[in-house]
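Below is one structure, written out as structure tokens; comments come after it.
Left out: one protein chain. Kept in place: all the others.
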Amino acid sequence: MIEILFVLLLVPLALVFEGVRRRIVARMHNRVGPPLMQPFYDIAKLISKKEFQNRNEIFNLVPYLALICSLLIILIIPFSIIGFDYDFLVVGYIFILQDTFYIFGAIASRSPFGMFASVRELLLMLGYEITFLIVLALFFYGAGATSFQNYNAEFAFTQLPLVSILLLFTGFVILRITPYDVMAAEAEISAGFFSEYSGTSLAMLELAEFIKNFVIYILLGFLIVGKTYALLLSPLFMLFYMIMLTSSPRYSTVVTVKTFLFLAALAFVDIFFLV
Amino acid sequence: MVSMVLKVLKNLLKRPFTSEYPKKKSKVSINFRGVIHIDQKKCISCKLCEVNCPTGAIIVDPKKKYAVVDRSLCILCGLCAEVCPVKVIWFSNDYEIAEKKKKHYKKQLPGANPVKK
Partner (left out) sequence: MHEKIFPIGPQHPSLKEPIFLKLHVDGSYITKAEFNLGYTHRGVEKCAEGYLLDTALHAVQRTCGICSQCHSMAFLNAVEPMTGVQVPEKVYLQRLITAELERIHSHLLWGGVMAHEIGLETLFMYYWREREHILDIFDELTGNRVHHSPDLIGTAKRSFNKENLQMVLEKLDLVEPEIKELRNVMENHDVITSRFKKHGNIPKKMAEDLDLVGPTARASGVNYDVRQNAPYMAYGIKELKVKPVIRSEGDSWGRTMIRCDEIFESMRLVRKACEMIDPNEEVPKKKNLIAKGDFSRGRTEAPRGENFHFVAIENNRIKRLKLRTPTLANVISYARIMEGEDITDVPVIVMSLDPCISCMERVAVIRNGKQENWTSHELFEGKKYD
């Protein structure tokens, strides 16, 4: 029972976090920005809107599946409510699963923009998902832990500097932050995966994204600076990514894919050095 | 890249350039052409404004003997104010000219012409 309460509390927290993020970005743009409660208004408005009807079942299911993925991660990451052995691998797989759902939805929508987004995501997956999984495993190997519950390393970045940098790089893709966000490039492929969604479906997708982003910031803090300061320092990671978002345009697809293949190779090399 | 990061951080600490619009309204200069007003008491119904208006927004009412304006058609060019021989057409500084219903645009806004600089 108490677990469900925790999750119910974390969802509004993720939305407020998103509101703060928008406000900070607005300040960097030198404007006032939206009110803190804007994500709530967005979701409420989207749910009240009429939805674009599509007979494709996969297309209609994907938003809910993506939301379930996000809720599953929130059960594990900040407070380890349903922690178990080797749950860090499960977290890695859930992230991959969520991206796979997006790809399914985008392909099922038959929109050329969605198609291009999924092709780009698939290309990038070769690089960043492998890097992400290896990096997760290396952090846990370094701490000698098997789950989020008994991960006790503090300031892991002093022992694993290269791995921490690799983790920060994968963060760009997972959070869709410039310069490595080709699959969400608004300028050429509209909203990418989400371009055909509307109404309640879009609200679910947005909610899934907000929760996922919130969890990622905490995960970064958790792995890099340790359990005790994770919640305190996760806004700093957010600030770092927002500075990158506001100060750099996106690289072209070729450069992005090449960079992440290189990072994947680096991660493999790292295994031999550390294990 | 470095210069851009520095610029972003500098702007983060600065006060925002924009303002929260409905709460705080921005100022416009006294020359600004906002809503069109016609002082109907002094109108001599010479029809010069009607002839010159590019969109046909102004029509001189044959019964009432003064010019009436449909503000949904007005493009705020200010030509009518130039050609008017008695200078009864003028523009106020009000820039909130949108109305909720189409028929509200036909409501006349009378008023004497305050002589601008």
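Chains: A and B, in written order; residue numbering restarts at 1 for each.
Note that a contact is a pair of C-beta atoms (placed from the backbone, for glycine too) under 8 Å apart; a residue touches a chain by one contact, two chains touch by 3 or more.
Remember, it's a predicted structure, so these values are computed and weren't measured experimentally.
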Kindly name the visible chains that come into contact with the excluded chain. A, B
Out of A:L67, A:V163 or A:A185, point to the residue that touches the absent chain in the complete complex. A:A185
Cross-chain touch to the chain not pictured, restricted to A:F59, A:Y102, A:F116 or A:F157, is A:F116
Taking the full complex into account, find the residue in A:F40, A:F79 or A:Y251 that is in contact with the omitted chain. A:Y251
Could you list which residues of chain B touch the chain missing from the display? 1-4, 7-8, 11, 17, 28-29, 31-33, 51-54, 75-79, 82-83, 91
Going by the touch rule given at the top, which residues of chain A touch the chain that is not shown? 28-31, 112, 116, 119, 178-179, 181-182, 185-190, 246-255
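To be clear about the criterion, only the chains that are shown with their structure count from here on.
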Touching residues on chain A, where the partner in the complex is chain B: 24, 26-33, 243, 246-248
Enumerate the contact residues on chain B facing chain A in the complex. 1, 4-5, 7-9, 11-12, 14, 16-20
